[in-house]
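Missing here: one protein chain of the complex. Every other protein chain is in place.
Order of writing sets the labels: A, B and C. Residues in every chain begin at 1.
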Amino acid sequence: MTDCKPEELLIASIADMLTGLRHVAVGNSSPIPGAAALLTRARSKGELRVSLLGSRKHTAFTDGGKELFDCAAEGRIDAFFLGGGQIDGEANINLVGIGDYPQTKVRFPGSFGSAYLYFLIPRVILFREEHTDRVLVPKVDFISAPGTSPANVYRPGGPHALVTGRCIFDFDKAAKRFTLRSVHPGHTVQEIRENTGFDFDEPAKVPETPTPDAGTLALIRGRIGEEIAETYPAFAARVFAAA
Amino acid sequence: MTDCKPEELLIASIADMLTGLRHVAVGNSSPIPGAAALLTRARSKGELRVSLLGSRKHTAFTDGGKELFDCAAEGRIDAFFLGGGQIDGEANINLVGIGDYPQTKVRFPGSFGSAYLYFLIPRVILFREEHTDRVLVPKVDFISAPGTSPANVYRPGGPHALVTGRCIFDFDKAAKRFTLRSVHPGHTVQEIRENTGFDFDEPAKVPETPTPDAGTLALIRGRIGEEIAETYPAFAARVFAAA
Amino acid sequence: MAFTSHDIEQIAARIPDGAKIALPPDYSGCAMAVIRALIRRGAKNLHIVGVPSVGLQGDMLIGAGCVATLETAAVTMGELGIAPRFINAAKQGSIKLLDGTCPAIHAGLQAAEKGIPYMPLRGLLGSDLLEHREDWKRGENPFGEDDPLVLIPAIKPDVALFHVAKADRKGNAWIGVRRELMLMAHAAKQTFITAEEIVDEDLLADEIVAAGTIPGLYVTAVAEAKQGAWPVGLGGRYAPDAAHIAHYYEQARSDDGFQRYLADHVHAPKAAE
Partner (left out) sequence: MAFTSHDIEQIAARIPDGAKIALPPDYSGCAMAVIRALIRRGAKNLHIVGVPSVGLQGDMLIGAGCVATLETAAVTMGELGIAPRFINAAKQGSIKLLDGTCPAIHAGLQAAEKGIPYMPLRGLLGSDLLEHREDWKRGENPFGEDDPLVLIPAIKPDVALFHVAKADRKGNAWIGVRRELMLMAHAAKQTFITAEEIVDEDLLADEIVAAGTIPGLYVTAVAEAKQGAWPVGLGGRYAPDAAHIAHYYEQARSDDGFQRYLADHVHAPKAAE
């Protein structure tokens, strides 16, 4: 328990959300979601297909940059990950900047495919390690992609959960609100309230995020560490080197 | 002169219409237009590009069936060839059938890409060896592709000429009428009138279609015969074997 | 998503009656062995989509009574002439014809590939094709003025079926420059492939081979079929069997002749497979 690193907890927690799916895609610069998808694949006995963008070995696209988006639109991708410079309580995400657009005070890289994939992939997991009221805000300054849409908008996809360095939230699309699902070991509900800029629901008793069992940890540190190292060598060296 | 075969005359006549162009595409089952394009290419010193559908060697498409059409829409194809089970005096073409659609009395293979390429390729040469009032009719029974379009329709392309086994017509888009340009050696204007179902204009004196000079004939029978044989071996054997 | 390995008859069994089935032209890669198996199993009410035209496959399925609807830019037997069973059915009015044009079929499949309801297209205005296609609509260019367009609805086949030179054990299939086969696989709900050979190596492992390969992600099942495109041939591998096709053409010009052809070459035990 105590020797489970924060990254390993996140990998195992996210992996559990992917069980039973057929195809999970992971964007660039996403080592923890990538490792999570590879972990689920390893446990699925070949049932889960993983497309890891930026990997030569663990991606199978042959139709250029558009294929990920077409593939999502065809309904062939079950889960994906999005982050955000800001995320608000209605699951709107901002990858553009803080302040008035276009001359924002703080500028982020840009929206990438979020304004599309958030609509089309059934299980989008929001992932951001930094859990502060700077990131988790009442209302984003710029909506790169909205968390919910009116009933007439074609939207088979949307937010499934928000995973941070402190906790996991579920998202209720009808209520447009997050509910605290579990708090990571070493963190408290009060701390999460203080560091979250938006209001959220919580159950009467908030469970602790379960830590991975010994078998899972061994798998993460062994095969998954090796597989993810192809795409994220620095991450793998930092997290798994001393394991 | 007398030893110039009808096919050779047609090849040379069509080739002259392609001089100065950058890229000519030729559809399937078109040995005479194909040979004409190859002849113009041979004389162009590499300036003309030819895409011969059905040829492995003389086509350069690598993006599947849609590429010919996309390429035309991008304005990258200067000339193309279309035929027709029926062709009328307004240059409408029918590749579908004779009689009331869909249960036509006579059925042709279908419209292929004509309803598109006729609009987008600047110089479409209508080619049909059979010159009878069965083929050249007052009004086609089914318009696969219209000869002209209203001014508001996007149409950089359209009919340039009609080449048959008896003569060559030019087409006037404004007047929506064919004009006899020249009559092939051995044929007469009166014979053409009798065998053409539509009315057309003619100059005071109708020239004879010029026959290819000795150099052109040698080129056709030599290099062009060899090049076209890759795609149309039966045609090449029939026309060039005894040359 | 889970790719499986099958034999020819199993593939034919998994293509249900009434399916909208996308088929390539004779020069692109035809799973002829499965076409014969479909006739053997008595498939009914198929909606054929020729991508963009169809040849022997279409004529045989029409003649055998497997087809309710034919959506294609053309039916052609190449230099032999017009497909005889198709002509017969067109004259009899025994199948529903959705006459189209090549770029509209490609555009409809691309719309399905992109998950959009339609694709706008140039051309077509003033063609009687447009008059008879109740599923096509006229539209206006919202970025122009008085600029009419035709809107082609997405074509989403239930099944794409074709033959390739090579597939591997993960369902990856090498198609080279025949990208219309990739478009078919992207657009269709299920894709069944026959291959001259199924190889042990991963076709995506080599960067040069990968460029011409459909990932197994899009492939429902693959069956090995040596000479699987016979008699129409497979580009780069073997030529059409011109004598056999001419024999078919002659036979298929009469009802009796066509039935004899089926008896000799389709129903006969393991005729060609």
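To be clear about the criterion, contacts are C-beta pairs under 8 Å (C-beta built on N, C-alpha and C of every residue); 3 or more make two chains touch, one makes a residue touch a chain.
Just so it is clear, the structure is predicted and the values come from calculations on it, not from any experiment.
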{"item": "Among C:Gly100, C:Pro157 or C:Gly212, residue touching the chain not depicted", "value": "C:Gly212"}
{"item": "Residue of A:Asp16, A:Asp63 or A:Glu202 touching the missing chain in the full complex", "value": "A:Asp63"}
{"item": "Of C:Pro25, C:Gly100, C:Gly126 or C:Pro153, the residue in touch with the unshown chain", "value": "C:Pro153"}
{"item": "Touch list for chain C against the chain that is not drawn", "value": "107, 110, 114-122, 137, 139, 141-144, 147, 149, 151, 153, 175-177, 207-212, 236"}
{"item": "Contact footprint on chain A, counting only the chain that is left out", "value": "28-29, 54, 56, 61-69, 73, 95-97, 101-105, 107-120, 142-146, 149-150, 152-154, 234"}
{"item": "Interface with the undisplayed chain - residues on chain B", "value": "22-23, 47, 49, 51, 60-63, 69-76, 120"}
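What we mean here is this: only the chains that are shown with their structure count from here on.
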{"item": "Taking each chain's C-alpha mean as its centre, the one farthest from chain C", "value": "A"}
{"item": "Computed distance of Cα centres, chain C from chain B, in Å", "value": "29"}
{"item": "Residues of chain B engaged with two or more neighbouring chains", "value": "none"}
{"item": "Touching two or more other chains - residues of chain C", "value": "182"}
